[in-house]
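Missing here: one protein chain of the complex. Every other protein chain is in place.
This part shows subunit A:
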């Protein structure tokens, strides 16, 4: 799926909102972390010496298990957490010790943190109010941003009279009205039900493309990261495992952790080396010239157009085969059967030791 398809089709609408676009200067990266470390107290670092460069106009996801330091990284970018060592740059300009408001970042909080005593409109207008913009002017502007997130019809509601998805839209408008150079989002979709989550993530992507600024989005969901990202940063244990365009991370994971965490890969031993093979390149059965491993079928999940078959090897590893439904019905394997899983040597991708 190309990004162009996600852009709004109607040209007038796009040009009508072009005034919301952030002016860009001659910088190459929207955000840079240079050897950044964060320590709380004396324990191990929450973020250990990470460096990262996020190209202009990227949708970047920070992906990793809980506690790996994603939120801390985001909060350091936002200026809500001091940096222990290293430097942070936004649009090529150092902001390491600047106040959040002077950085050109804006943060959307995990629970949205909408002010409960203000209407949606006044929530969105808040940043203009603290800058002393007159009431009429700031409300008019706030209304435009509520339109951008399709919430203008509920402008006078209080936050607790809105659903989770609606609150999220308001929080987004409240962040965007500050004209951020980079928008930071901490697990913005985790409070939503699965249906809304999918809907809102395409909305986020649409708005990011429309505004042309970088979004840095923290998530622990692989699906979310794959669906949204131009660039994925996989983190584990306070360090970056891999930071690359989404396709590169998926197809050529640097190590077993990335391969396993992102899914879609079997991690196995081949000729004494650790390699990954995509689950959709593996098949049941054996033919000459193919590499293979034997196992017992532990699980078969029919998913309509594909079938996911899990094998348990004698060593206790789990391997997955994604089969098309036609192959599956032709072979008709059963749970408990002993089966071979095979793949071509050229589909192996060599992993670095973790």
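Going forward, a residue touches a chain if its C-beta (ideal position, glycine included) is under 8 Å from a C-beta of that chain, and two chains touch if they have at least 3 such contacts; residues count from 1.
By definition in this document, contacts and distances are computed from a predicted model.
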Omitted chain (choose from "Tryptophan synthase alpha chain", "Cytochrome c oxidase assembly protein CtaG", "ABC transporter permease subunit" or "Phenylacetyl-CoA 1,2-epoxidase") - UniProt protein name: "ABC transporter permease subunit"
Candidate in contact with the missing chain, chosen from A:80, A:260 or A:349: A:80
Listed residues A:53, A:157 or A:260, member touching the removed chain: A:157
Residue touching the undisplayed chain, where the options are A:56, A:129 or A:349: A:129
Residues of subunit A in contact with the chain not shown: 78, 80, 99-101, 105-107, 109-111, 113-117, 119, 126-127, 129-131, 156-158, 161, 174-175, 178
